[in-house]
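Note that one protein chain of the assembly has been removed; the remaining protein chains are unaltered in position.
Up next, chain A:
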């Protein structure tokens, strides 16, 4: 928003003029409020992204921006080393499996929340028991519904009871399950908490301006010995700038220091700017087309016919999209998961290579020789969705694009109002297939296929402690999903980061920028 930069300049550069009584400038400044200056000189790292989490409570949104805040503001019981994948003690100093459905954890002493409350086992038990209640209305139930209950067993210990054996438990405890402050949360409620969130993490949230920004400062009393270490940069600010071009313009004019999801074309060009660093990396995010198999959006939906779904799968040249549109380390996926997740495999899974002739033949066989009209919803990377529409058009399928915000997209999909949904999923950065395929095909709200065979296989895989059996069950499920073409996996997404050349920043494949580990170059 260039106006804001302008106003900022008026404020710093022409203070005299302002005193002279520039009422209009004064009004503008009132809207700006406070020193919003980014950069090394102010020890403020301003990062911008397109979407705002509907609720800042980490359990009440499923947006990547929310995950980023969660990782920088809250701590989890266990930490997962992004390099080695090893689980390291975080808020829990030790853990032991009593049996496959009982996990004992020792809670660290000397950790305090941002509001001064000490961390106790009660906080852990409260967090997990609260999010399991239906009244909590958390967004991604799959992240926690493997737990049955959590009890405090001593001054520094808790015990988690599982519903069934769940081998990926530690993976979940080191990602989407941050610990909330029980006393504070009870006092302010969810609404109050989302306006003034409190955690134990390396950054502390100081102000939340809905639709605009979230301001954070370094937690100077962060507990020593944390595997992720204390933050280096003093102030962190999350700015919501929905428009990609405005984000880029802000970066180039120094209004923000860090942006991501820069389209490959622009990333290429930004490399020419010596004041910026551009980084391209593959992420765990995988895009896929989800089909309205049950015909909920349209009773006579052509998508109910497996041949039509297969035709769509053959019609799209995913390889060309990866090579020309996504680039930067993206890979074509053939199973609905990220290939490096535990249990994700393409072995024996039917694949659909680009073959428009075959697509047309299948459509004809299904009785749609003249094609049909259908709606396609998407919420990000509009270019990819338009390319898919172009490919469908080439075989006679006339798709109309419905481009929505994520919350609207998700709700329409859950309500069965979407024929083809262009989904993407980053698995909450959990390195286990249950966090991807499980969410969309185990009979949950976003499962458009609800195939009992797939559900049974996924449940068997999720609850078995035998890794070989798990892999076999997942392979079976993924094979069936692909054979029935319930969904068409597209490709893994690269993320192009562009940030100030003053900033030392490393990207991880799990798509969680760790700003606490960033620093200014000397």
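Just so we're on the same page, a residue touches a chain if its C-beta (ideal position, glycine included) is under 8 Å from a C-beta of that chain, and two chains touch if they have at least 3 such contacts; residues count from 1.
We adopt the following convention: contacts and distances are computed from a predicted model.
Engineer: Considering only the chain that is not displayed, what protein name does its UniProt record carry among "Dehydrogenase", "Prokaryotic ubiquitin-like protein Pup", "ATP-binding cassette domain-containing protein" or "Peptide ABC transporter permease"?
Structural biologist: "Peptide ABC transporter permease"
Engineer: Looking at the full complex, which residue from A:122, A:386 or A:411 touches the chain that isn't shown here?
Structural biologist: Spelled out, the listed residue whose C-beta touches the missing chain is A:386.
Engineer: Of A:265, A:340, A:365 or A:466, which residue touches the hidden chain?
Structural biologist: A:265
Engineer: Give the residue, chosen from A:97, A:403 or A:520, that touches the chain omitted from the document.
Structural biologist: A:403
Engineer: For the full complex, which residue in A:109, A:151 or A:323 touches the chain that was left out?
Structural biologist: Within the whole complex, the residue contacting the unshown chain is A:323.
Engineer: Could you please point out the chain A residues that touch the chain left off the display?
Structural biologist: Missing-chain contacts on chain A: residues 244-245, 248, 263, 265-266, 269, 317, 320-321, 323-325, 383, 386-387, 389-391, 393-394, 400-403.
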